[in-house]
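Complex shown without one protein chain; remaining protein chains in place.
A, B and C label the chains in the order they appear, each numbered from 1.
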Amino acid sequence: MKLKIFGKLADIFHGNEYDLDSENVKSVSELKVKLFEKFPELKESTFLIIVNGVKANDSKIISISSEIALLPPYSGG
Amino acid sequence: MKLKIFGKLADIFHGNEYDLDSENVKSVSELKVKLFEKFPELKESTFLIIVNGVKANDSKIISISSEIALLPPYSGG
Amino acid sequence: MKKIKDIFIEGPINPIFVAESITKHTVKTTIGGHSIFLGQIREDMIDKKKVQAIHFTAYKEMALEKAHEIREEIIAKYGLTCAHIYHSLGEIKVGEICLFVFTSAAHRKEAINACNEMVDRIKKEVPLWGKEILEDNSHTWKENKQ
Partner (left out) sequence: MKKIKDIFIEGPINPIFVAESITKHTVKTTIGGHSIFLGQIREDMIDKKKVQAIHFTAYKEMALEKAHEIREEIIAKYGLTCAHIYHSLGEIKVGEICLFVFTSAAHRKEAINACNEMVDRIKKEVPLWGKEILEDNSHTWKENKQ
């Protein structure tokens, strides 16, 4: 499962993409569990999870074909 | 007594300068009397009288050496 | 003695002049935001005739004094890094620029609010007049809303 990583989260993931082992990841809540396990610092971060261009809540079903992105607060301009 | 004339008032005075016979004109109120006599249309106009760069009220004393200007409402920009 | 800046430009304001003004601010490293207002001549209809141009005149000495005062007051009020006012004199055709107001500050809100207030005050307080030249060469006198 490929994740796009933006902003300061790239410092945690050491890059703008991350390929997550997607076993047992069928929802956003399961994704979060796995991410927090791998990157405990993420628990201290504020971020949105975007699935196929739309902000997703925990119950959102995801699959290996979903486009998933992790967005910290915006700081353009 | 030379007057500077601006904006739409120039249509009444037919120009941007007017040389007024200054006999009996020692104050702004006397100036107005004389102007209204010569240009009755002025009574229908809104304008400020500026003497030496400052807005003058009726009691303001003026002389032949005063710089006098007639300003209708501004319309810059 | 205070130094009074000229604000008048004979003819329309060239967009290249706007670009040059922006470029001059590159060296001012405390600036975070610029706000610019440009007044453009609109093809209004007056008595079924199209406005072709506006011919601007000013009571120059007084206008420069007043523009200076507005500029100083607004720089102080909003803590601006820079503020500039330029107004055209003479005939400015439809589609051309006749007013250029430019404010710069560390943060955007100050620049934007200052620019807005500066434009308002210029329209109300600076002795300038616009004569609207219609397509049949007759004219009317522009009036700003109070």
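The rule we apply is simple: a residue touches a chain if its C-beta (ideal position, glycine included) is under 8 Å from a C-beta of that chain, and two chains touch if they have at least 3 such contacts.
All of these numbers come straight from a predicted model, not from anything done at the bench.
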item	value
Visible chains in contact with the missing one	A, C
Positions on subunit A contacted by the hidden chain, ascending	4, 6-8, 11, 16, 50, 53, 69, 71-77
Missing-chain contacts mapped onto subunit C	15-16, 18-20, 22-23, 25-43, 94-97, 104, 106, 108, 111-112, 115-116, 119
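Please note the rule applied: only the chains that are shown with their structure count from here on.
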item	value
Chain centre separation in whole Å, for subunit B relative to subunit A (CA means)	74
Rounded Å distance between subunit A and subunit C, as computed from the means of their C-alpha atoms	49
Averaged-CA centre spacing for the pair subunit C and subunit B, given as whole angstrom	27
Per-residue overlap in subunit B, given as positions that touch at least 2 other chains	none
For subunit C, residues contacting two or more additional chains	none
